[in-house]
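Below is one structure; the comments refer to it alone.
Shown here: the complex without one of its protein chains, the others still in place.
Take a look at chain A:
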Amino acid sequence: MLASRALVRGLQSGFWRRVSTSSAAWVAHTHDVDVVDCSVPQYNNRLDTPLPDVPFVRNLSVEQKKLKENEKGSWTQLTKEEKLALYRLTHELSYAEMRQGSKEWMTVLGGVFIFLGFTGLLVWWQRVYVYGDVPHTLSQESVAQQTQRMIDMRVNPVHGFSNKWDYEKKQWK
């Protein structure tokens, strides 16, 4: 019994958890992060907060401090790389990076199709091996006789069935 429990735990931690968790949730859960203190302002990557409460890089190195000094001057004199470096000091991700999705949808769609296909196989097997014969009224001859009777008795003559039959030419319109 202990062996089977060990087996179940092994399967859970080694296999099932990874398979049953979406990539985004997995990354969020297992990513190595420091303990987060939610009672102070946090950095966040959100489309609707262009300027988060705190900058991304809190502890500047010497070079980064020099860059910040340059920022106090005229911005037209900053090079493109400096501007990009300043952006990356205050923001972790750009808008384009935040908006890009993952490729997870392909896995999900593939899984859906696999299961749909499998269900189709089950349904087909059931039709062949479990169901009995259909009633005789579904034979072509019987259906033709019923259709003729429906036309004769003017079933749904206004917009429906008999409306589509041309009674003069004796054919469907």
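Everything that follows uses one rule, which is that a residue touches a chain if its C-beta (ideal position, glycine included) is under 8 Å from a C-beta of that chain, and two chains touch if they have at least 3 such contacts; residues count from 1.
Assume contacts and distances are computed from a predicted model.
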Check your understanding: One chain is missing here; what is its name in UniProt, given the choices "Protein phosphatase 2, regulatory subunit A, beta b", "Outer dynein arm-docking complex subunit 2 isoform X1", "Aspartoacylase" or "Cytochrome c oxidase subunit 2"?
Key -> "Cytochrome c oxidase subunit 2"
**Study point:** Residue touching the undisplayed chain, where the options are A:Ser22, A:Asn44, A:Gln126 or A:Gln146
**Key:** A:Gln146
Exercise for review: Among A:Ser4, A:Asn59, A:Thr137 or A:Gln171, choose the residue that contacts the chain missing from this document, as touch is defined above.
Suggested key: A:Thr137
**Study point:** Sites on chain A contacted by the missing partner chain, in the whole complex
**Key:** 47-48, 50, 95, 135-137, 142, 145-146, 148-150, 153-161
